[in-house]
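The structure is given below, and queries will be raised subsequently.
For this view, one protein chain was removed and the others were kept in their places.
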Amino acid sequence: MKSTRLDTAILVFGLLLVWQLLYMVAGANVISAPLATLIRAGQLLADERFWLHIKSTGEAFGLAGIIAIVLGIAVGLWLGFRRFAGDVADPFINTLYSIPKITLYPLILLAFGLGMSAKVAFGVIHGLFPVTIFTMGAVRNVAPIYYRTARIMRLTDFATLATIMAPAALPEILAGIRIGVALTLLGTLIGEFFASTSGVGFALIRASETHAVTDVMAITLLLFVFAASVNALLNFIQRRLRHNG
Amino acid sequence: MGNVDSHISLHAVAKSFPGHDGHPDTHALGPVDLDVARGEFFSVVGPSGCGKSTLLEMISGLSPPTTGTALFNGKPIGGSVPAGIGAVFQQDASFFWLNVWDNVAFGLRRHGIAADEIKHRVNQALAFMGLRAFANAYPAQLSGGMRQRVCIARTLVLRPELLLLDEPFGALDQQTRLLMGDELLRLWRETNATIILITHALDEAAMLSDRIGIMSARPGRFIDIITTNWARDRDSRIVSDERFGAIMGKLWECLREESLRSLKSGS
Partner (left out) sequence: MIASSQARLSSVIITRIVVLTALLAALELACRLGVIDRVTMIPPTEMVAALWQILASGRFDSDIAFTTGNIAAAVALAVGLGFFVGAGLHALPRLRRVIEPMLSAYYAIPTFIFYPLLIVIFGVGRTALIVMGAMFAIVAMIVNTILGLDRVSKVVLQSAVMLRLDWFRQLILVRLPAAGPHLVTGLKLAVTYSVIGIVAGEFILATSGIGKRVAFAYDNFDNNTMYGMLLLLLLGVIAVNGLLSTWERRLHRRFGQQ
């Protein structure tokens, strides 16, 4: 869609223009100009100390993500297969998904103290539920006709699972993972706001406390770009698989 | 007692579903007696909800009868599906994550057939069902009729001796149905399989079958079994044969009452 790309470019350009204008109106104490922000972002990426922050966040995010996905899929599969258990658990899980996880923050801080494990815990509680819910839904939504086909073909339970149920459920599970990963990142960063002395989230809150405006904007920009890229990557993977099916 | 040479033999077969909370059991089907000969094309017609699909489930082994015996090749069908049976259902069972070729090859791969043999059989089936040009397409890109052809091809490659079809053309338009009927007959002649077809379309049953079982409203029982005496090498053009009208007439004569009864009871 060439026209859409052009429109998007125009929109982005327009936003940059608005940003520049805001800067000129509000002054350097409030926001920093686009160019200055970009330069600062570049400086940060070249700075060793900032990379330590990135590493810290990366470790926590990676670990939390893996736990959320593995645990979420495991629980989701179990609840999807065991009809009764799934029916019983359904409203509980949906309620847990919808309550603000902030209500659990004090508990996590008290239970895990400050540091890496708290960050990971924050990340996991945010990302776990969508993965579970989507996986459960994916299993339950596998068309019953597929199971009949498996029985007529006299497939073993294992073969049914591996060659029919898994690929049939995969697209929806992936949708859940996409949302879960985004929320895990959110949770990890929040964990760094509250419970850490390292990490990009910590750097961000530090910068805002010291009123280092350009730093705040530069780090925000970097996070924005990172989150958008991860999402785009998962989106791409999802679309590739959909083309296959 | 049934014919010992029958491919399928049902004797006093009935199916009931247990009621809950003190409600009475739902008597869905039967008792039914039926003998289907090897290589026969047998259709079952009847008002909706009469238990035709339940009958198929019991013949295939997907669901055991509550009472009575069901025999396949003289052996009782337990709770599991015996080897040698293939089935095509009304719903689209094509796997959306596989292309046509892989869909058709699916059953063969699961049963450990050698790769050369798989290639040979799949290509043969694709050619037979007119799917060669679509081998790399995905079900999402195909029409309903094409997808049903894929499901039939997938069943065909396994060389079933008994082919069960539960309203396979239900979702298709009339012209496509007639053409699919021709293909089914062609398939039947080439494979020498026994075919049991469930359909609500009387013309389809009249055109395709050697014998037609007419089922009553629920609980389904055979009211009558009509023999068509068609030649084996028939196709859809027999609809212009005068005997076709007579068969249709006989079918509707039996079914009209049952259908009214079924309609009134709201099933």
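Order of writing sets the chain letters: A and B. Residues in each chain are counted from 1.
We take it that contacts are C-beta pairs under 8 Å (C-beta built on N, C-alpha and C of every residue); 3 or more make two chains touch, one makes a residue touch a chain.
Because the structure is a prediction, the values reported are computed rather than measured.
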Query raised in the report: Quick one: which of A:Leu114, A:Ala162 or A:Ala232 touches the chain that's been left out?
Result: A:Ala232
**Report entry** Residue among A:Gln43, A:Thr95, A:Asn141 or A:Thr156 that touches the chain left out of view
**Finding:** A:Thr95
Report summary line: Residues of subunit A touching the missing chain are 1, 3-4, 7-8, 11, 26, 30-31, 84, 87-88, 91-92, 95, 98-103, 105-107, 109-111, 178-179, 182, 185-186, 189-190, 193-194, 201, 204-205, 207-208, 211, 213, 216-217, 219-220, 223-224, 227-228, 230-232
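Here, only the chains that are shown with their structure count from here on.
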**Report entry** Between subunit A and subunit B, centroid-to-centroid distance (C-alpha), Å
**Finding:** 49
Requested in this report: Mind listing the subunit B positions that touch subunit A in their complex?
Outcome: 60, 62, 80-81, 83, 85-87, 89, 91-93, 95-98, 106-107, 110, 138, 140, 158
Report summary line: Within their complex, subunit A touches subunit B through residues 143, 145-146, 148-149, 151-155, 159, 163-164, 167-168, 170, 241, 244-245
